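Removed: one protein chain of the complex. Kept in place: all other protein chains.
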Amino acid sequence: MTHDEILAKLHAKFGETFTTSEFRDNRRIIVPAERVYAVLEFLKEQCGFDMLVELGGADYLHYPHATDRYGVWYVLVNTTTGVRLIVKTFTNDPEPTLPSVFALWKGADWMEREVYDMYGVVFDGHPDLRRILLPDEFTAFPLRKDYPMRGRGERHNFPVITRPES
Amino acid sequence: MALAGVSESVMVTQLDKLANWVRKNSLWPMPFATACCGIELMATGASRHDIARFGAEAMRFSPRQCDLMIVAGRIAMKMLPVLQRIWLQMPEPKWCISMGACASSGGVFDTYAVVQGIDRFIPVDVYVPGCPPRPEQLLRSVLDLQEKIQRTGTLMGKEFQEQRLWPHPPRPLAIELPPAEEIVAPGDFTSATRLQADGRP
Partner (left out) sequence: MPLELADAIALPEGPEREYLWTLNFGPQHPATHTTLRIILTLDGETIVKAVPDIGYLHSGFEKLGEHLDYNQYVTIVDRKNYISPVANEIAWFAAVEKLMGIELTPRCKYLRVIFNELMRIHDHLLCCGAAALDLGGFTAFLYAFNQKEKIYDICERAAGQRFHPSYLRVGGLLADVDDIWIDMVRKFVRDFPKAWNDIVRLLNRNRIFIERTKDIGVLSKEDAINLSCTGPIARASGVVRDLRKDEPYLAYRDFDFKVVCAREGDCYARYLVRMEEMLESCKIIHQAIENLPPGPVNVDANSKVTMPNQLAVYRSIEGLIHHFELIMSNRQWHTPVEEVYAAIESPNGELGYYVIADGSGVAYRTRTRPPSFIHFAVFPYLIVGHQISDVVAVLGSLNIIAAELDR
């Protein structure tokens, strides 16, 4: 199944609720957050995208001409034909929320936790949404653009052990 | 336990020398290998470089059996409490080699999550520069440490105690706020890479 056939199928099912774009060999469809689960489910069940290769997020705070703050992308692959498709969606403050796709691809588990850890995007329906890379006590979301690269001093906040004490 | 005709201090210095000689030639490293430097540490232990020539090949992964901690690799915020705990678990006398730029100063990782040098939080004896240091450099640092032990070591570990004469005031936890403006990358100092206090460029 080529990209055009997939897009035709999607149009037949979802009408004009999504937009498409293309850059080099990346084919993308941009879906509003409330439709994203339905679209992904359709892609998995009907179009044979059985592998979720990558799930990541970005903060578009200072991005030129950006209208939404958080973007999340899903790179899908059909392992029999090798076709790739990128599904993108956006969400916004104050409570960025997206549906979890754990029920479709178990591989999404940690990738969603990482996006939550880095951006604070909550994935509804995720079975175990905790911080994954940073300590549980950490309060900020470090990959947001309003968080300074050197942190807010968390890295200096430890007791000192001197020679005689040890 | 002075011998007849020999003052007590002579005996002690001779014993010190003996203890130092014994200690320095059988350092048992605890490889605290977290990142890339750890692989170079493995290479130092493997056949071509062979750290056994300097009596330090008995790598033990239990801190209770070691007297030399080699911190190889960057220490992240989440890892530092583990490092401190392991350091406290090692029996005296103990030494610490900070291997690589990251362990010594944070190296290229001047980011929110990496501790900027382990010497801020635990004592360090020898620093090895390099990213990663070549195995030869690590061997050199072991030799340096041996020299240090021979020169300064005492039987009862007085050199570790001495600082008690000048007790440290209790240190508050350091909370470092970023300066109002900071430069994060080399290059254009006027616009492109400067951050404001709230992190906006």
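Chains here go by letter, A and B, matching the order in which they are written, and residues are numbered from 1 within each.
Operating definition for what follows: a contact is a pair of C-beta atoms (placed from the backbone, for glycine too) under 8 Å apart; a residue touches a chain by one contact, two chains touch by 3 or more.
The model shown is predicted, which means the values in this text are computed figures rather than measured ones.
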Listed residues B:L27, B:I51, B:A76 or B:V126, member touching the removed chain:
B:A76
Among the options A:T2, A:N26, A:Q46 or A:T97, which residue touches the chain absent from this view?
A:N26
Among A:I29, A:L43, A:A58 or A:V121, residue touching the chain not depicted
A:A58
For chain A, residues in touch with the removed chain:
23-26, 50-54, 56-59, 62-65, 73, 75, 79, 82, 86, 105-111, 114, 118, 128, 130-136, 142-143, 149
Identify the residues of chain B touching the omitted chain, counting contacts across the whole complex.
32-36, 38-40, 42-43, 46-48, 61, 73-74, 76-79, 82, 86, 108-109, 111-114, 131-132, 134, 184-188, 190-193
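Methods note: only the chains that are shown with their structure count from here on.
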Rounded Å distance, chain A centre to chain B centre (Cα mean)
40
In the complex, chain B touches chain A at residues 77-78, 80-81, 84, 87-88, 94, 110-116, 120-123, 160-161, 163-164, 168, 171, 173-178, 182, 184, 195, 197-201
Residues on chain A engaged by chain B in the complex (per definition of touch)
62, 134-135, 138, 142, 145-164, 166
